[in-house]
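A single protein chain has been omitted from the complex, and every remaining protein chain is retained in its original position.
And now, chain A:
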Amino acid sequence: MSKTIMEHSEASEVFNRDEPYVDWHDETLWFVRQKRDKSSKLLPEWEELRETASQIKNYVLSAMDELLVQFEQKAKENGVHVHWAANAAEHNEIVLNLLKQHGITAMVKSKSMLTEECHMNEFLSKNGIDVIDTDLGERIVQLRNEPPSHIVLPAIHLKKKDIGDLFHEHLGTEAGATDPQYLAEAARQHLRDKFMTRRAALTGVNFAVADTGAFVVATNEGNADMGAHLADIHIASMGFEKIIPKQEHLGVFLRLLARSATGQPVTAYNSHFKKPREGQEMHIIIVDNGRTTQLGRADFRNSLKCIRCGACMNTCPVYRRSGGHSYHNAVAGPIGSILAPNLDMTKNADLPFASTLCGSCSNVCPVKIDIHDQLYKWRQVLAKGGHVPQTKGIGIRAMSMVLSQPRFYQWSGRLGRSVMRTVPFMVNNSLNPWYKQRDMPEPPKESFRDWYVRNRKE
């Protein structure tokens, strides 16, 4: 874990070395995007649903404190313990203390991007707690000692052969086995044993409902429920932005979530936890970790509307061709790139540049976050704050010099075209970043301006 972090562009270069692999990755995610399209188009009210969801979330941002207080009160009335954590360290300490109080040293966990953000597994493991991720994709990446590469599809970067080899080593499946049915069955058996023997379960939270004090956890595998209903203690971790005002609002969000994520009409299990079962303890940890700061940034606060469907990743031409790990952040892709700089501007300054600003992310977002505008705005903030690497600064300054002086622009255009025609190796070489993974275009004989001037005269 002490590896130095590669910038997104560098990491993408590594990712792009294997062309058939990149093509496969690209097409696999595009296929998921297409399923989303098909599914959303079956609902004539889709766009109105997005607008409604967006308005509810806008309201949530504007009434955040009241909703959280209401939620806390209801949850307490329901017999649930509520904790508040200012940052990752506080969150992790709360979890550790709860486990220690019960003398528990092993825990099952269902998908929670927040615990990834808090690096909870590493912390607990250092403190003698064994954490088993139970979502199949998460278990796979955990066995490989790497983070998820996608918030909904954690192991989307792996081929079945990789998983076959991994399971052969760790779960004793046959060498060379690649049948998904067989491999998933092996994982089922392996994880059933964990469910049966662990006394603590941690889950994420998809939605926390202020007027009932309930929280909703959605999975396809059933792992959150298997863990929570068998454990003596259930801990649910949530970023405070997961709150929604009323139970009936779930109708809007559950219609959008799975359709946006995978194209399914709804996830297989949508569990509404309100009270602990008899003899069980239930805890909710409400986490800040930079969210209050983001709430104060007028240009970026609505990134907190995100419901973590992953649609922006599946559609993003940069994500699809660079892979989730290139983003070196718990949440990758376009949404990750507007969340990450808030956490650490120096470390994540490269991420808002990992985009073509094509806007596809904003178009698919079920809660209408203006993701590509925010990517653009983060660039300004980061450049002003001196977080943009010098080379990028030089390039931008050179470009602004050329573009702001028409005569110089004409001259350099002519020079460029003639260089490309007469000495093509000057641009067709590895020093030119535009030459990577693509051929340079045939240079036109004259510019549009020259053509226009000539034709006007005639």
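The rule we apply is simple: a residue touches a chain if its C-beta (ideal position, glycine included) is under 8 Å from a C-beta of that chain, and two chains touch if they have at least 3 such contacts; residues count from 1.
Heads up, the rule we're going with is that contacts and distances are computed from a predicted model.
*Asks:* Name the absent chain by its UniProt protein name; which of "Short-subunit dehydrogenase", "Lactate utilization protein C", "Cytochrome aa3 subunit 2" or "ABC-2 type transport system ATP-binding protein" is it?
*Replies:* Missing chain, UniProt protein name: "Lactate utilization protein C".
*Asks:* Given that one chain is not shown, which residue among A:V69, A:M426, A:M440 or A:V453 touches it?
*Replies:* In the complete complex, the chain left out is touched by residue A:V69.
*Asks:* Which of these touches the unseen chain: A:V252, A:V367 or A:L382?
*Replies:* Candidates A:V252, A:V367 or A:L382; residue touching the omitted chain: A:V252.
*Asks:* Using the touch definition from the top, which of A:A11, A:L49, A:A88 or A:I284 touches the missing chain?
*Replies:* Checking the options A:A11, A:L49, A:A88 or A:I284, the one contacting the hidden chain is A:L49.
*Asks:* Write down which of A:N97, A:S125 or A:T292 is the residue touching the left-out chain.
*Replies:* Of these options, the touching residue for the absent chain is A:T292.
*Asks:* In the complete assembly, which of A:S40, A:N92 or A:N223 touches the absent chain?
*Replies:* In the full complex, the listed residue that touches the missing chain is A:N223.
*Asks:* What does the interface between chain A and the hidden chain look like in terms of residue numbers?
*Replies:* 28, 31-32, 43, 45, 48-49, 51-52, 55-56, 58-59, 61-65, 68-69, 78, 84-86, 90, 134-137, 140, 153-156, 158-160, 163, 180-181, 183-185, 188, 191-192, 195-196, 220-223, 225-226, 229-230, 240, 245, 247-252, 254-255, 258, 262, 264-277, 286, 288, 292-293, 295-296, 298, 301
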